[in-house]
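All protein chains but one are shown at their positions in the complex.
Up next is chain A:
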Amino acid sequence: MLVNLPGPWSPFLGRLALSEIPYTNPILAPLFVVIVLAGIALVAGITYYGKWGYLWKEWFTTVDHKKLGIMYIILGLIMLFRGFIDGLMMRTQQTLAVGSGHNGMPVMGAIHGYLAPFHFGQIYSAHGLIMILLAATPLLVGLMNIIVPLQIGARDMAYPYLNALGLWITAAAVFLIMISLFVGDFSHNGWFGYAPIFELAYSPGVGVDYWIWTLELVALGTTLGSINFLATVVKMRAPGVTWTRLPVFTWTAVSANIIALTSFPCLQVALALVGADRYLGTHFFTAGFGGNLMLYTNLFWLWGHPEVYFVILPAFGMISEVIPTFSEKPIFGYITMVLASFAIAGVSWIVWLHHFFTMGMGPYVSTEFSVATMLVGIPTGVKVFNWTFTMYRGRLTFSSAMIWSIGALFLLLIGGLTGMMLSIPAINYMVHNSVFVVAHFHMMLLCIVYAVFSAIIFWFPKVFGFKLNEAWGKIMFWLFSAGTFLVFFPMFMLGFMGETRRLDWPFNLQWAPWFDVQEVGIAVYVLSVLAFLWLIYVSIRDRAENRVGADAWGTSRSLEWITDSPVPFYNFAMVPHVNHRDEAAWRRENGFSDKRPEKFVDIHMPNNTPVAIIIGALTFVVGFGLTWRIWWLTVLALVVTVLVMIYRSGKGDPGYIISAEEMAKMDRESRQKMDDGHAHLPKGGGYTGGTVTAYSAGAGDSGSSGTPPGNSRPLS
């Protein structure tokens, strides 16, 4: 039933052989040595300081949504760096290779530049896949993980264990793509894959298999996460958090996760069919035997377009939290903001054909998808106007988080307008597959990156208890923006001049000056990376001076700012009773900021579990075994996975109880640790509207969600 492989195969090692390890490659071999040395140093350091127990207990087995979120963000930042290095290598290759004639480095086996086409293909494929699915997605999922439960007043996600499982399966995907650097090759057919080049006949190596199983793992992890987010927001809201009191960020998380839940299965099916073609010899996407190449492209973008809105919507939510805080005004047009998020999510389902307008299905189909694509501009425009109206006549503070958010608006504008151009089929036929398209979607994805940096600066004090350094945050912003300008504006120009994407050898000498400008831009980006590392170092060094209270910015608005900074593991000592959409701002304006719970009740917390990390490791083994066709290993890992799941299901996990007295003690300690960050803040004039419930009464955890409290009077 299995296909005949081109090349050797052994029952024990599958396709794996010593010759698959590129120890002669002058880039990879030194890199491997460096990574191994760094790994040994890390392990030795942890062992020397005796931190293994701490890491295992506090991080590897944790089910705390904040710690999982931090690990997601660290994973995302590492992969952002890896993807950036890929980008740097591509830019350098094009700068060196431009022009006619032989200008390559023979030592690398390249005729043009320093990379052979096969190697260049792997780099751009890895760059795309990493940046979208292993950098942007973990960063956004991590931020949603930390903030969504806090914004709705929950103690944890609905399924804490499932949350950990999602993280460790995503980590398995990261390990799989990283190991493809040193064992075998990665795919060279672009991040989205082309039929039929990914068929076994045209890509006989293991690169495409790495690509399939990396994507399958990350799709699995993200689907599990989206189920968890939806259940959390539907079921776990604190008393008083009605649907119209959800912060905009939580709303965008809901809309984004509806997209994720409904679209990721398409990707999994599409890749399973590619896998069937490569492993079982079916012909779904071949040109002969009844297959159709375009069916793959269709299925992929059926997921792919909703996916790009899955990553942009939480970014919009972050901007919607940062701008009101630093404008000292509520968000303008809350209802339209929420409706716009859902309009974008809904339209995301009917636009996917614009990724292959040139397929040749004629004017009627193209018109429908062109009009649908233009429709996206309406809710997005609503959002942009709402943000500007929020700032209009506001009391603006240009803190570093705020300027990152404003920067995101400019990128959104450029990306959106070029997107409108691309939605016109006539223009699309001209610039299709040119770097104009690449520059367009980099504007959109960089809008996400700007929003993510804004959000990291904004919520950092909530999670760690101290602010990041403002000056270095701004220096990094200007360096990053200069890099963005220098790399991507020339890219728009080159697109108009006819440069196609994925060009390992740009033959036209007239493009050379623009490549040089881009290379300068990449150098500035490198400086911004250094500025980021320095920002982290300086902030940790000076943390004592930058400690904050519960309301870190003094003008914060949503519910997460009423609990302590750093957030204790139980989130809220007593589940808060929410009286207003902008609860923190409402309490501040009415003089309730210092109100603490008067009594405590027993609370129930989930236990740590090592099962999630074990299953994550096993899924990595499954992916590795499938890639190299080591069948015994794959089957063994799958069987063990099922056994571990059955073991956990049978064991049950009752969690543990923290008694009321213990809660009172912990709450007191947590408050003492916190600096009184808002001593300088103006206090509100007091509330005259009757009694106010600040914390839920009695066994607060079981409070039903969705019922507004009787005494609450929203400020209006």
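The working rule: a contact is a pair of C-beta atoms (placed from the backbone, for glycine too) under 8 Å apart; a residue touches a chain by one contact, two chains touch by 3 or more; residues count from 1.
What we mean here is this: contacts and distances are computed from a predicted model.
Q: Would you mind picking the UniProt name of the chain not drawn here, from "Cytochrome O ubiquinol oxidase", "Sugar ABC transporter permease", "Glutamate synthase [NADPH] GlxC chain" or "Extracellular solute-binding protein"?
A: Listed in its UniProt record, the absent chain's protein name reads "Cytochrome O ubiquinol oxidase".
Q: Which one, A:16, A:340 or A:353, makes contact with the chain that was left out?
A: Missing-chain contact among the listed residues: A:353.
Q: From the list A:262, A:397 or A:508, which touches the chain that is not on show?
A: Of the listed residues, the one touching the omitted chain is A:262.
Q: Of A:365, A:526 or A:674, which one is in contact with the hidden chain?
A: If we include the chain that is not displayed, A:365 is the one touching it.
Q: I'm checking contacts with the chain that's been left out. Which of A:83, A:606 or A:623 qualifies?
A: In the full complex, the listed residue that touches the missing chain is A:606.
Q: Tell me which stretches of chain A touch the chain missing from the display.
A: Residues in contact with the chain left out: 154-156, 158, 160, 234-236, 258, 262, 266, 290, 292, 294-295, 298, 302, 349-350, 353, 359-362, 364-365, 368, 604-606, 655, 701-702, 704.
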